[in-house]
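For this view, one protein chain was removed and the others were kept in their places.
Right, chain A next:
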């Protein structure tokens, strides 16, 4: 109840409106500005029409009532009036359609792109590929948000940007025309960052495109906007927009890290290292269905604990993780050492007694 009173109090104070997010964001790209402009134009046109129509209606409701002694007139048709209120709206609509068409044609034109990012939706995470730079990674809901979902109010307040934070952010350069190629690996998702004015379906088997040229350095957040199953509400998007110089630095750092990961896949890892790395990867990628304690959600999502597969020969386990089976998606987009670590963890945590999986095992099974 206290919340209710506070919220109604706030409605009286226009300055607080912005903080509470009453209106669409203007965003940081030319497209998002155009979209905002269209939105406000249609909104104000609607307000004016509403004032005229509802004004007439409420005037009539007040004046033409029996209790005030109103006597009913008997007029019931007028071709002139019908023509007027057919033609005037058509003119207003044309006035709105012209600018809307311009914006639409502009935002569908992705030809001026300077760089390309490929975005792949997975149940329930995003994969980002920089095809030219050779960078690829998965972006998951951050662990503190994940833990706070079933936690206390305080957990949610303490979590960094509850439900709108990820473990690895998409990094983009400022003032660069970027083309996004958007697709999906399983069901339909939708990649939406409202500050960019970009929202596009990710269709399995097809590639959609969109573009943005971001004017301002900063961190921008979004969410999946197409129902994609159980954890649709838990696959946020976070984009760090940095200066061109910082972006270059970031790219070379990522490339070095990628090279190191490839090299480490040729090494033989200790069980302890695999277990430690595996736990993080398990919690980010597997726990949504198989649960952090390995109990799963039978019958659809089987338990890890005591599972025949994770306690049996490694080959079968590797095959399922790489290629998926039924509701289980493929995880081949993860690196060899990551997969080896997570499988080792699955085979030895929760009281399981499976063998250790080395990156080389995964590599040869691909």
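In this text, a contact is a pair of C-beta atoms (placed from the backbone, for glycine too) under 8 Å apart; a residue touches a chain by one contact, two chains touch by 3 or more; residues count from 1.
In the analysis below, contacts and distances are computed from a predicted model.
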Undepicted complex member, UniProt protein name, chosen from "Cytochrome c oxidase subunit 1", "ABC transmembrane type-1 domain-containing protein", "2-oxoisovalerate dehydrogenase subunit alpha" or "ABC transporter permease": "Cytochrome c oxidase subunit 1"
Of A:89, A:134, A:218 or A:313, the one touching the omitted chain in the full complex: A:89
Touching residue (missing chain; options A:100, A:174, A:303 or A:322): A:100
Selected from A:228, A:265 or A:349 as touching the chain missing from the view: A:228
Chain A, residues in touch with the chain not shown (by the definition above): 3-4, 6-7, 10, 20-25, 31, 34-35, 38-39, 42-43, 46, 49-50, 53-54, 56-57, 60-61, 64-67, 70-78, 81-82, 85-86, 89-90, 93, 96-97, 100-101, 103-105, 107-108, 123, 148-151, 153, 156-157, 161-164, 186-188, 190, 192, 194, 197-201, 203-206, 208-209, 222-234, 297, 299-300, 327
